[in-house]
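One structure, pasted below without further comment.
A single protein chain has been omitted; all remaining protein chains appear in their positions.
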Amino acid sequence: MWDTIFPYLLSGISVGGQYALIAIGYTMVYGILRLINFAHGDVFMVAGIIMVYIAASGVPLWVSVPAVLVITALVGFLIERVAYKPLRTAPRMSAMISAIGVSYTLQNLVLYITGGLNKQYPAIPLISDSIKIGSATTKVVTVVTPVLVILLVVALVTLINKTKIGMAMRAVSKDFETAQLMGIKINSVISTTFVIGSFLAGVGSVLYFTNYPTVIQTSGAMPGLKAFVAAVFGGIGSIPGAVIGAFIIGIMENLIKGLDVILFKAGLITKPLGLAIFSDAFTFALLIIILVVKPTGLFGEKTTDKV
Amino acid sequence: MSELDVKVVPDVETAGETVLKLEHLTMQFGGVIAVNDFSMHIDKGEIVALIGPNGAGKTTAFNCVTSVYQPTKGKIYFHGKEIGSEKLHMTPDKVTAQGIARTFQNIRLFSGMTVFENIMTAMHLRRKSNLFTQVFHLNAEEERANRQKAWKLLETVGLTDVAEEMATSLPYGKQRLLEIARALATNPTLLLLDEPAAGMNPQETDELGEFIVRIKKEFDLTVFMIEHHMNLVMDISDRIYVLDFGKPIANGTPEEVQQNPVVIAAYLGSEEIDAPVGRPPKAEESRASQPKQAEAPLQGASAPIEVAEGEEEVEEA
Partner (left out) sequence: MMKKEKKPALITWIIVAVIYAAVFVAEQVLPPTSMLFTVLKKGATYALVAVSMNLLNGFTGIFSLGQAGFMMIGAYVYGIFTIPVESRPVVYQYYDGGLIQFTVPVVVALVLAGLAAAFFAFLIGLPVLRLKSDYLAIATLGFAEIMRVLIQWNNMGPLTNGSNMLRLYPSFNDFNIKDASGNVTVYLSTLVPFLIAGVCIGLIVLLLNSGYGRALKSIRDDEIAAEAMGINLAHHKRLAFCISSFFAGVGGAMLAMYQTTVQAKFFTTAMTYEILLIVVIGGVGSVTGSVLSSFLFVAASEWWLRFLDEKQMIGNFEVPLLRNGFRLVVFSIIIMVVVLFFRKGIMGTKELPDLFRRKRKEAAK
């Protein structure tokens, strides 16, 4: 029984870690701007495409990976400056529409550049190699991901709790206007948030596309939405919440993918039910349930809204 | 005066027919007790004012009456029927349907609509037509009656000339009048006014006082208002309740309240009162520790209090 479940669990942890890296970007931006950055999943996809093209130019790995991360961070920075900054005083709906517009633009831009074809993601030595753990054969990346996620999250939490810019971020997320009045440079805080979020999405994309090695303009949509659900599940605005939510969603999703096999091996069903296709739908069902039962998520703070 | 020094003063019964009754109303937000053990009542045909320093919990009390908040403790009765308690939470529209209408401290008009449409919207509540008859315009008679009534209401508040203007393009004072007219369009028997004179000059305030008395008669209303302009309060109120730190510290007729040393102390402590009309009490009587502050505000006899705040109460969704 365990042998049946273990491989699904393992890939669940891995993909959960990759969702976590995207989810942090959502949760940080929402914490500060109260904006669902619908384009964040597409930033993740763009990071994948950039890697494809940089690797194709033949530069060595120790150049291409850092280059991807830097360019992705820059993309995030530019998106904020061009599409969100002008709308800072506009109604919330406008910023959300702008985010949807950016998502649409990025997808179309990539469609144009790639001609709408699936692009093969370059194999990255070391993490692309196969490894055998217990009953499961998998790529090294599966094992590397959770470790890397934990390291990055610890670094990020330290940054937020110990540094000056981190303190500014916390202040802004608590009270935007007061923070501004206290002399905090709102724009640089917001930019930093987008840079960090996009950087982590870049890291996530390197790990994710090593496992699912083709990139197309729509590749970011589903992981993006799932990461957002993870952020809501964990309590939007909370980084540990987003990470835990992402792992839970990653694991559940993969268990559902294997549910037919698991149930069959356990003797509970005699023919497959085709439940695997519900792995995506499950995420959204979970979202609706959590929003109805506990809208603040697992670790979210109760928001105070003026009536 | 600190919060702990405030003593709850019980409600005093009166002879009339009770319209609204609060029993030990308490509203707590987290650690903040915005309204604390507040009992009061209003009789039919009265104008009752609720006064108190900023942050005393006046608007919160209003919000409990109109079911925007569910009270933490206590009961609210309207015409003898329970409309809110720690167990019973109606939605605000149900309360309005019972016959309680209100205005807001920070004006809340429908910004995307004209003055006329704002009034028409408030009449949706008493509709006899349904979705089908409305969509296919089978309710012409009702619609005509409603339009006539809306027009009459605009005449009452003197806004017919701006009927087709966008509501939010009106000057401040007219917006307040429109809010009152809109509240009247729901056919209330009890009208709650949250600082109707805020931002008005003395002359406008006087006119507003006359206006409130007039609509009270014309529409057979009972009026419950929060107000900072003491002249207005003293002029038109039958009785007054005073809140401080959420607790009722005094009640009675205007004369009784303005001579009540506890009230004076509460206002002076928070450095804001429009001078009470009538004999000023001696300084040492009210606040021995701050005699200087006691003098200054007592002299300006008619200047209205600056109300600087946008939203007064501790509010939480």
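Read from first to last, the chains carry the letters A and B; within each, the first residue is number 1.
Here is the rule we use: a residue touches a chain if its C-beta (ideal position, glycine included) is under 8 Å from a C-beta of that chain, and two chains touch if they have at least 3 such contacts.
These numbers come from a predicted model, not from an experiment.
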Displayed chains contacting the withheld chain: A, B
Among B:Thr26, B:Ser39, B:Thr66 or B:Thr222, residue touching the chain not depicted: B:Thr66
Hidden partner chain, touching residue among B:Leu109, B:Val157, B:Met234 or B:Val263: B:Leu109
Residue in contact with the excluded chain [from B:Val6, B:Leu22, B:Ile83 or B:Met123]: B:Met123
Touch criterion as defined above, residue of A:Ala56, A:Leu78, A:Ile150 or A:Ala281 at the omitted chain: A:Ala281
Absent chain, residues of subunit B that touch it: 66, 68, 91-94, 96-97, 101-102, 104, 108-114, 116-117, 120-127, 129, 131, 134-137, 143, 146-148, 151, 161, 163-165, 182-183, 185-186
Touch residues of subunit A, complete complex, unshown partner: 34-36, 82-83, 86-87, 90, 92-94, 96-98, 100-105, 107-109, 111-113, 115-116, 218, 221, 225, 228-229, 232, 273-274, 277-278, 280-281, 283-285, 287-288, 291-292, 295, 307
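Definition applied: only the chains that are shown with their structure count from here on.
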CA centroid of subunit A to CA centroid of subunit B, Å: 49
